[in-house]
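Here is the structure we will look at.
Note that one protein chain is taken out, while the other chains of the complex remain in position.
For reference, chains read A and B in written order, and residue numbers begin at 1 within each chain.
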Amino acid sequence: MRTLLALAAFGVLALGAAACGSDDNSDGGGGGGGSSNLSGSIKIDGSSTVGPFAQAAAEAFQGQNPNVKVTVGTSGTGGGFEKFCAGETDISDASRPIKPDEEAPVCKKEGITYQEIQVANDGIAVTTNKDLKVDCLTVDQLKKIWNKGSKVKSLKEVDSKFPGTPLKLYGPGTDSGTFDFFTEQINGEEGVSRTDYQPSEDDNITVQGIEGSPGGLGYFGVSYFEANKSKLNLVGVDGGSGCVKPDQKTVQDGSYKPLSRPLFMYPNEKALKRPEVKAFLQYVIDNYQTIAKDSQIVPMTSAQAAEGKKELKTAEAKAG
Amino acid sequence: MRAARSSKLRDAAFRIALLTCIGISLLLLGILLVDVVRDGIGQLSFDFLNRFSSINAKRSGIEAALMGTLWLMAVCAGFIVPIGVATAVYLEEYADNGRWWNRLIEVNIQNLAAVPSIVYGILGLAFLVRGPLSLGNVVLAGGLTLGLLVLPVVIISGREAIRAVPSSIREGSLALGATRWQTIWRQVLPASIPGIATGVILALSRAIGETAPLIVVGAATFIAFNPSGLDSQFTALPIQIFDWISRPSNDINNYKPLAAGGILVLMILLLAMNSIAIWLRNRYEQKW
Partner (left out) sequence: MEASAATTTRRAVPSIGAARRRWGEELIKGLLLAAALISVLTTTGIVISLLRETVVFFQSVGVGEFLFGTKWTPTFEPASFGVLPLVVGTFLITGIAMAVAIPLGLGSAIYLSEYARPRVRKTIKPALEVLAGVPTIVFGYFALTYFTPNILQDILHLKVDVFNALAAGIIMGFMIVPTVASISEDALSAVPQSLREGAFGLGASRFQVSTRVVFPAALSGVVASVVLGISRAVGETMIVLVAAGQIANMSANPEQPHYTFTSFIGAIAKGDIPTGSIEYKTIFAVGMTLFLITLAMNLISIRFVRKYRQVYE
């Protein structure tokens, strides 16, 4: 017993020493110096959908500017705005625009001014289990399945040509932006949905659920589909102009209707006065393609990026 | 002699039942550990411990999270041990149960043990990060929030430990002319160290695995530097693990082994932390 304890105590000392030991910040990710007389810190918080994008940007930026400390939190779009409007963060990540009745007034009251800048795109993929072969669903059909009070038990009730396998529905948690967006686009109003499906906080679990149930059908962020392509059946959505399947291109240019949405970063105008914050946002706008690719997020189109550049310039001008 | 035979049977059956209880618990622990070790052992390397988190799974590491957790545990332990023991001593040795405020304290502590960890996060955010103390989302705030969360465990087990010291010990000490405090400091407390150590073990074990309150208090999910003081921003192992578990993983970037490695590191850290307390417990153990 004593030897076991001694070994374990040694274990932690070794762990601690190893971790403290080398001050190697991060091997790889933009080796050398670059314009690295920038210093300071940048606090980013908000949506966990935008999180990986912000993280990839932060990592690359820090590689070139090792004296700037960037931290990224994922308290959620709502939690992020709350901290942002309390002046605690410099940039807020959001998977939806700031709410004009509930969130914007708080920022106004605290004297926080900001700029909405799109940084990437996101799509919601509708998928089914591989055994449930469905190629396309119209928005109306989706609404029939997912609307409040819907008693649809199998796809046959929506269209007699579809298989009659009993459905097992999965989706994101009802507190998430994905849920709000899907219900608004498909059912007409945020929060309107049938309540007898399996919600989960972790989209990986939703994927697993659909994969494991013969009648599995569900929706989640498109990057989770990309990572699990071979395990699921992707359903195209017909938003009025034909059946479109979500992929990088169709989500970018919006032809995957109506389930494509922009992702935002909101910088605090006062924070933009600091050179490191300005440089960071400039970096994001200039390198949006690589950052999106690294974080498996759908990038902007060049038109959207040009718009973003303009927005950033306006914000900088306002900041002075 | 029928009574003796049936009681022998009952004895044996009881013994087997008890062994089964331990067996099942240890079996579950074993399954969990095998799972974790199998997935995570390949991940353990000097690099893993020495690199910061990266979007590129092959170059990612756990350094910031590990250091963050170490700092948090230090702050947490530094808070709960003195305050927890002091409260337990007060309640057992000094408090007069006839007074309503002492009963209030007692009910209070028991109630606090049931408050969900997220509510402690809300509390920490309102009063430590913002509000009266305005510490910001720093290590000190995170450690204190965790400390408040697990303090009831230390207090409750500390009280039981102190209560178990036979009063003959106290009376003997007092009879020899010691003051109340001298009796407590030199007789009662050393005798209750084993129970207090158990409480601290259970408390820190809980604290080390908590995610939700830390996120509310403002721990970062991505951070590429180690805490340099109590006023640094931070992240922690459970947060990093949860982040890796919930990302989509594909062939290019597979985060699942990273998560398993992180869990293994956390368990080793836990084992080491507990060993210190266990050593203390074994050293001070006595049978009355």
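Simple rule for what comes next: a contact is a pair of C-beta atoms (placed from the backbone, for glycine too) under 8 Å apart; a residue touches a chain by one contact, two chains touch by 3 or more.
Just so it is clear, the model here is predicted, and its values are computed rather than measured.
Across the complete structure, the visible chains that the omitted chain touches are A, B. Within the complete assembly, A:Ser95 is the residue of A:Thr71, A:Ser95 or A:Gln141 that touches the hidden chain. Looking at B:Leu148, B:Leu189 or B:Ala220, the residue that reaches the missing chain in the full complex is B:Leu148.
In the complete complex, the residue from A:Glu190, A:Asp247 or A:Glu311 that touches the missing chain is A:Glu190.
Take chain A: the residues that touch the chain left off the picture are 1, 4, 47-48, 75-79, 81-82, 95-96, 99, 102-103, 106, 148, 173-177, 179-180, 183, 189-193, 195-196, 198-202, 205, 208-209, 212-213.
Taking the complete complex into account, residues 7-8, 10-11, 14-15, 17-22, 24-26, 28-29, 31-32, 35-36, 82-83, 86-87, 89-91, 93-98, 104-123, 126-127, 148, 151-153, 155-157, 159-161, 163-168, 170-171, 174-175, 177, 179-181, 194-195, 198-199, 201-202, 204-206, 208-212, 215-216, 237-238, 241-242, 245, 263, 266-267, 270-271, 274-275, 278, 282, 287-288 of chain B touch the chain not shown.
The definition used in the following text is that only the chains that are shown with their structure count from here on.
Taking the mean of the C-alpha atoms as each chain's centre, chain A and chain B sit 33 Å apart. For chain B in complex with chain A, the touching residues are 46, 49-56, 59, 62-63, 66-67, 70, 130, 136-137, 215-216, 218-226, 233, 243, 245-250, 253, 265, 268-269, 271-276, 278-279. By the touch criterion given at the top, residues 4-5, 8-9, 11-13, 15-16, 18-22, 24-29, 41, 43, 45, 48, 51-52, 54-56, 58-59, 62, 69-75, 79, 83, 86, 88, 201-204, 223-224, 226-228, 294-296 of chain A touch chain B in their complex.
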